[in-house]
Structures are given as C-alpha cells and as structure tokens.
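To start, I am sharing the structure in question, which I have written as structure tokens.
All protein chains but one are shown at their positions in the complex.
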Amino acid sequence: MAARYLFRRAVGAVVVLWLAATLAFLALKLTPGDPAQALLAASGATPDEIAARRAQLGLDASLPIQYGRYLADLVRIDLGESWLHGRPVGQMIAEQLPSTLALAMAATAVAAILGLLLGLPAALRQGTWVDTLTTSVSVVGLSTPTYWSGLLAILVFSLYLPWLPSAGQGSLGHLVLPAGVLGFAMSGAIARVVRAQVAEVLRANYVVAAHAKGLSPLRVLFVHVLRNAMGPALAVTALQFGFMLSGAVVTESVFARRGLGKLVVQAIIWRDLPVVRGVMLVAALAFVLTSLAADLARGWLDPRLREELQ
Amino acid sequence: MSAKNRTKYVARLAFTAALLVLSLAGCASRPSEQVRYGLTLAPSGIDPHVNASSELGIPLTSVYDTLVYLDPETNEFVPGLAERWEISGDGLAYTFHLKKGVTFHDGTPFNAEAVKFNFDRITSTDLKSQKALFMLGPYDRTEVVDESTVRILLTQPYAPLLDSLSQVYLGMASPTAVQKWAANYQLHQVGSGPFVMAEYVPGDHLLLKPNLDYRWGPSVYKNRRAQAAEIEFRFFTDAATRSPALESGETDIMGEIPPQDAKRLESSSELKIQVVPIPGVSLMFFLNTTRPPLDDVRVRRALLYGTDRKAIISTVFQDLSPLAYGPLAANTLGYDPAVQAFYPYDGEKAAALLAEAGWTDSDGDGLLDKAGQRLVLTAVLMGWGSMPEVSQLLESQWQALGIQLSSQVVSYPEALQIAQEGSYHLIPFNLSGSDPDILRKFFRSEASFNWSKIDDAEMDGWLDEASRLTDRAQRVALYGQVQLRVMDEALVVPVRDYVNLNGVSKRVQDLRYDGQGWFPWLIDVAINSSGK
Partner (left out) sequence: MSARSLGGRARRFRPIPIAAAAWLVVVGVLAVVAPRLAPQGPTTADPASALLPPRAGSPLGTDFLGREIWVRLAWGARLTLAAGAVALALAVAVGLPVGLAAGGRGGWVDSVLMRLVDGLLAFPGLLLAMAVMAILGGGMDSVAIAVGLTAAPAYSRVARTVAREVRIQPYIDAARALGCSPWRIAARHILPNAGPALVSFAGAQLGSILLMMGALNFLGLGAAPGSPEWGMMLADGRGYLRQAPWASVFPGLALALTVLAANLLGDAWE
C-alpha cells in the first residue's frame, strides 16, 4: 500500500514533468527574435551566412520534428546547447547550481528557525499580545519585497555598519545577508502553519490527557505536540525550498551573487531559449521532487495519515 | 613534569607558536608580485578565433602575439611577429616577413606554416567563428612562400586588414596545441606571447604566468619580459560588486566602474581612476530618416539643437566622458574635429526649426502637433551603456520642446528585429574599433547597422573607396567628408565618446592600454609592493 501510493505519486510526478517540459517548449518557441542573427550581426555577417548558421543550429526544422528531438534529448538528460555561448546547457546549470543551492539551503534554514520562533509562541499564547506581535511580524515578512529588504540590509549592515559584504560570494559572510533576507520573507508561511498545527494539536484529546496525567508542560510540548504538528510544517518547509528559485532570482540580483537566477535573467534578456528552458525544467523538477518529499514527510510524521495508508 | 621536560615542552610550544605566526603571516600576504585583475563579463567561450567578446582580449592579448601591433600614440602599425611587410600595388596581396627564432609556449616553432594553419582554422566553417572570420573581410587564401615568408591574398583591396591583424582575434596560436586539444582548446590556449595561460576555470578564474623565453616583443612593449610574477583574473559581472572589490583590496585593477562610483573613488587615497578612451563609434542615437516626422531634416536638426548634451555628460556620466560631436570618437583614426562646430545647444533655434517644419502647439496641451498628429517619438534601447538613463534625460529635455519621447528596453536580438522592420524613431548604440571603416557598418546603404536608414549614393562611394585605399591621408580625407555629411544631414544625435573607467590600486605601475582601448599590455604591469 505504501509502495502503491508511492508509485501513483511517482507516475503523477512524471506526467506533471512531461506537461511542464511541453509547456516550456511551446512557450519559448513563440518568442520573437532570431538567435542566429543576434550572434553574428555585430561581426558584419551577410544574410546568407546568418541563414547558414541558423540551419546549423537546427532552427529550420518543422515544429513537430523540433519537439520530437527535444523530448528525445530530455530523456537522455541532454538539455541542448546554449545559443549564446555554444556550451551544453546542463553544464552551465551545473556550474551555477551550487551557489543557488547554498543560498536556498541557508535561507530555508533561516526560514524554518524563524518560522518556529514566530509560530510556537503564537500558538502557545493564542489571543494575547504575543500572538498578535508574532503574527504581525510574519505578515510583515510575507509582504516585504526582498528587493527592498535586501537593499535596506545592505544599507544598514554593509554601508553604515561595515560588518558584512554587500555583494558577491566566496565566504560564509557573503551568505549572511542574502540568506537572512530571503529566509525572513519565506518564514511567514512556515510560521502560519506551525501556529495553526500546534494550536490544533494542543486542543487534541491526547494532549489534554497527557496534561491531566501530570506530565510536565515542556515534555508534553516536545514529545507529543511538536512531533504531531511537525508533519505539515515540514511539508511546508519542503515546499518553500521548492519555491526558493523564485526568491533566488531576485536575491541573487540584489546581492550580485552568481547562480541560476542570474543565469536565467541573462538568458531571457538575450533570448537564449535553451538556457531558459533548461532552468525552468530544473526548477519544475526540483518542485516536483520536493513536493513528493513533502508528501512523504507528512505521511510519515502524521500518525493519522499513516493509518490511512495501512 | 620534570624541569628538563618542562623546558622542552615550553620550547616546543614557542617553536609551534612562532611557526603558526609565520605561516599565518604567509597566508595573509600573497606572492608579493601577483597582480589581481577583475573582469566584468564571464564569456563562456574565450577562444579569440571563435568568440566575439571583448572581455576575452583582456587576458589573452598578452598570451598571443600578432603579426603587427597598433601604436595608440602614433596610430601607426609597428612590427610584431612580422618584422616587415609589403602590400602589392593592387592591394590584393600582403606579404609578411616573419621574425626568426620565435617559439610558441609549447616549444612549437613559429613559421609561415603556422600562420597559414591559423588562418585556415579561422576561415573553416566547422569553427563557426563569430568575429575573427569577419575581420578578414574579402579574404581569399594564405600562401606559404618560404619558411619565414607568408602571403595573404584578398579578392578585393581591404584597407582595415592590418588593423584586424593587430588584434588578439587574429593572434597566432600554436598548431600543435590546437590539434591536440581540439574542442577543449579554449581551456588550454597556447600562443607565443609574454604570458602563458597557466589555468582557466570557466566563470571562476584565469591565471597567467610569465613566459620566461619571451624575447621578441614589439617596440610598443617597454620591457623585454613580463614584470609581474603572475596575474590572476576573476569575474565581477555585476556592476555593484566592482567598487567594493577594489575598496576591500580583493582586486588591484577593475574595468567598467560605474560613473558615480568612479567619481567617489577619485578622491580615494589608495585607488585611482584610469580613464581610457575607446576608439570607434560614439554612443549616439540613430534617427530613422524614413519614419515621419524624422524624415524632415529640420525636425532632426531641431532635436540636435534642442539637446543639452553637456547636462547629460555631467548628470549621467559625472563628467568622466568626453562629449561626442560626431559619429566617430575623438581618438579614432580619421576623426575630423570640424564636427565640433555642429549644433551647439540652442533651445530657441530648435523651436524655430520645429515651427518652420509646421509643428505648433495648436491645442495648448504642451505638445507640438501638426495636422492633428502629436509629435511622438519612440526609442528602442538596449539595457547597457547607461542608455536608459540617457533616454530619461532626453525625454525630459525634449518635453520642454513639446516633443514626447517614449522608450522601451529590449534585448539585443529583439532590437535587431525591430531595426529591420523599421518600427522605431531612435536607436542608441556604440561600437568600438580602431579603424574608421567601422563607419561603413552604420552608414552604408545596405549595411546591417544602417539604423538611420540612409541611402546616400555619394556617401556610399566615399565609404567603399576609403575601405579599399591604402594611402592613409586619402582615407582620412574621405572619412572626414562622411562625418560632415552625417552631421549635416543630422542622421544621429551623438552623446558621448565611450571611455573605460578603470579602478586601479595606486600600487600598480605601468598599466597601459593598446590601440583598441580595451586591452592592457600586461607585460609591463607590476605591483610596487614597497608602498604607495
């Protein structure tokens, strides 16, 4: 049963991936601009030379043939070659992935910790000023654009107080501001779920019973409440990680970090379709995998769901 | 423990401490003559025969030698790998007599066969060259006359050939290395220049080490051999990272500093700004002469009179760029100073011209109109070179004249497509190049960058002839006529001459740039580590 559930979800994931790939193919086929011309015009090439280069890039074939080649390439994990740089897209993405992953993981850690710090007190002290304060902070975090909070962070922690570097990468110090800003923005959703789940669990019978049995509140909290509430919280955290790519695009731009975000913005400006497609597919893959993981985490941690599966 | 052991113990402790301090000191300082250079673009292709980026030339100009060199001070060509050359009377054959005793970094001897190999490589269709191939113009073939004599044959005379041959894109690579590394050659490039490409990790860093056997440098090099112990290049693609890297000491040299940062760094005690003018076509707005209302020369002239270009230079470029008066930058060969007489800022004259052309504000809404149509102009911009900032200032200045300017930023491929369709009024652009033949790309009637959409047979004649003549004085005269015609017909609104704002540590000495402006002659660069 667990295996069958997993299989069904996996098939669903593949279908979604195929759809995403097709959408990526179609969408970008409609963009205006001729890459062959862009590559050569500045060097003074003639229209014949440009046409020859276009044929070389395979842009002349009919749409169904291009689609077929595209799918075949994808199955072999060949994302094609960048039109601008001529290098394999997979290689370019692999070069930029570590930087973005570092940012995403650091930001997720910050988001999870902040989410806990904000959601727990709110649930434990529902209806009081603690609740209002922490929930307000969450909402503020959700509402603040990272391209603004990032600039503010640079202003305060880099220009006025020269504590941290404002741009680039290479050390842990370079990660502090971007991860902090991005993590703060993402923490609101986690805080929300933590608060809701913990509040719900606190009302549950077995918790009341544990209290009645005389167990210390702290023990109740850690052993019973957290374990049962963490399922959905972990799920949301995993999803947030999947969303990190959106956030990374802006954060990488504000803090001038290398990464997938920068790669894809450049590619969109230059109509380097294979690169845009490649990054979008990687993003879709990341999302599908993380939501699969989130589902599994939820299922494993939540005893009720586990029973459902049995 | 016993007294003896304690002494030993203390001694060992002291020794370890000393070692630690010494090694930390060693970690903190780098090899005292290492120069760190910041690059501003990370092209993933850096093979000069293949790729077009000018960034690759910054390190590689010192890895390769070229047949000839352009002396930026005299604008003359001096011997490089070719110690002398002859051009046939009909301009179709260039015979080069090569220096003897030159070897590539891998020991391969440099000779006529090597030269032919290089040109065959550049012109082969498999290579898909993006720039080098097109710099050869009407190239036909290369002939080996003897071991140290080689002849390049053209199908038509082509005056810019020597200029092309002086650039890194036509630098001489080792045939052995090219054949050995094939598709991976760009990671293991081998030339004959004063530096060896020691290491290249794409997107991360590039390391140059001196070529200890180098002794055939051109006269423009001050030193016989490289002065720096090694040069490390790292990438700073985002403009926001550049001045912080200089100020923190992470790099010693960095180009393309944004004007407002450069202004601030000018007063720094540890850094200086080295302003390097780049020859070529200045940053200017091309006016589409086929699209009304710009088809009326009076309207175009009004735009020129009505633009306060000095304000643009001081506001957007912090007075660090020279004002451009014509299509060629002032330090380009063939620049005609007579263009400076054209179109001083005169708002009244602009208004008068517009009125003469029939444009009045008949409905009092602040915008000029004629026969029911408002005077609206569209500009298509690309996002670099401060073009968006300049267009915003133009929008405001022309608003005072009663003209509405609306701009949009598009990608380069899209701009080219829009240019082809002709659905724009203005397109700004600038392109660097040391030979005035660059004007032909923009102002000849069928040229790919003819964004003024001008079709002037007389000017075509001048441009074609000037690209074929070898007599420099005659060429200069013809290009002078072209520049005056361009300004007289108000085909463009010139804004500024492009300059590269280099942030340089005051400890760096002898940093000089070549005739193209972009490429440093690294052989002479050294760090003065004994202080400022």
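As written, the chains take the letters A and B, and residue 1 is the first residue of each chain.
In the analysis below, a residue touches a chain if its C-beta (ideal position, glycine included) is under 8 Å from a C-beta of that chain, and two chains touch if they have at least 3 such contacts.
Please read all numbers here as calculations on a predicted model, not as lab measurements.
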- Item | Contact partner of the left-out chain, one of A:10, A:109 or A:159 | A:159
- Of the residues B:391, B:430 or B:483, which one touches the chain left out of the display? B:391
- Of the residues listed, A:71, A:140 or A:172, which one is in contact with the missing chain? A:140
- Of B:252, B:414, B:435 or B:514, which one is in contact with the hidden chain? B:414
- Query: Going by the touch rule given at the top, which residues of subunit B touch the chain that is not shown?
  - Reply: 239-240, 258, 260, 264, 311, 314-315, 381, 383, 388-389, 391-393, 395-397, 399, 406-410, 414
- Interface with the undisplayed chain - residues on subunit A: 15-17, 19-20, 22-24, 27-28, 30-32, 126-127, 131-132, 135-136, 139-140, 142-145, 147-149, 151-152, 154-155, 159, 192, 195-196, 199-200, 242-243, 245-246, 249-250, 253-254, 264-265, 268-269, 271, 276, 279-280, 283-284, 287-288
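Here, only the chains that are shown with their structure count from here on.
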- Task: Could you grab the centroid distance between subunit A and subunit B? Build each centroid from C-alpha atoms only and quote it in angstrom.
- Result: 39
- In the complex of these two chains, what residues of subunit A are touching subunit B? 32-35, 37-45, 52-53, 56, 82, 85-87, 92, 95, 165-168, 256, 258, 262, 268-271
- For subunit B, which residues count as touching subunit A in their complex? 43-45, 52, 125, 128, 130-131, 133-135, 202-203, 236-238, 240-241, 244-245, 248, 383, 411-414, 416-417, 431, 441, 448-449
